[in-house]
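With one protein chain removed, the remaining protein chains of the complex are shown where they sit.
Moving on to chain A:
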Amino acid sequence: MAAPFPPPPGPRFVLRGTQSPVNTLHFCPASQALGNPLLFSGSQSGLVHIWSLQTRRTVAALNGHKGQGVTWLKTLPQGHQLLSQGRDLRLCLWDLAEGRNTIMDTVQLDSVGFCKSSVLARGQLCWMLAVPGKGSDEVQILEMPSKTSVCTLKPEADAKPGMPMCLGLWQTNSSPRPLLLAGYEDGSVTLWDILERKVCSRIACHEEPVMGLDFDSQKAKGVSGSAGKVLAVWSLDGQQSLQVYKTHELTNPGIAEVTIRPDHKILATAGWDHRIRVFHWRTMKPLAVLAFHSASVYCVAFATDGLLAAGSKDQRISIWSLYPCS
């Protein structure tokens, strides 16, 4: 009579109360949380919720995007500062130190697309920001906090890749040259050299727009998901050229976001089919399909301690603890 298999695991807990679909999630790094781990969530209603993972309740709700959806959240390395990108064409820098929840600075954006920005720390107090640019296919690079424009990356006239859909700034440990990975509407992933403003390499790995990508600079490998059924893993060789390494066919199309866990062991995808999929990063072996949400999953995020959070259109954020970090 007893079930022969233990039931599939459920989420560790679920955060409710955004009252609006959850567009983006970001864990506050442990170094800044000091015993009280936090999770930031951006909702379609324009609010940024700060969740305490200890009490599992909202600590505060930041309202800075005039009711327009928040699409991207990221904390800055220099502590207690949060960047939020909203569809009101603004990027807000929040000061969260000592319980303050005020906007310190804003950057006006020009693109109405869904492209998420990307940030790269360069030294103690300055950082580089990649945002979708004025022209529909442009990416703008800004030096922050001075907001001076470094350059605008515009694809060559005949490439016509469409709008940038996702961005990833990074640099190798050896050289200080900042690089940008960008996924485009036509399904291609492009590697830009920012200082030289040129395309290093470009591969067309998807047939549908690229929805999300993540890059592992240690293994020089990255992964991208698209609106189609394919999950593509590509690698970067010494000549800085991208090559498709492996593809993985999914049952249902549509990946909203791909995230590699900070320890580079596993990766998770947010599926439009309401499911979160977990893969082994090295072998791309599927490990788990987490079914909990009752609507599309929009975002997945990992904490440094391995906790996985997923936000969905069904207004819930599910927190999972799986395959503990070694």
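To be clear about the criterion, contacts are C-beta pairs under 8 Å (C-beta built on N, C-alpha and C of every residue); 3 or more make two chains touch, one makes a residue touch a chain; residues count from 1.
What we mean here is this: contacts and distances are computed from a predicted model.
Enquirer: Which protein name, taken from UniProt, belongs to the chain you can't see among "BHLH domain-containing protein", "Pyridoxal phosphate-dependent transferase", "Glucosidase II alpha subunit" or "TELO2-interacting protein 1 homolog"?
Expert: "TELO2-interacting protein 1 homolog"
Enquirer: Touch as defined at the start, partner being the missing chain; which of A:10, A:67 or A:176 qualifies?
Expert: Hidden-chain contact among the options goes to A:10.
Enquirer: So which bits of chain A touch the chain we can't see?
Expert: 1-3, 7, 10-11, 13-14, 16-17, 19, 54-57, 292, 294, 315-316
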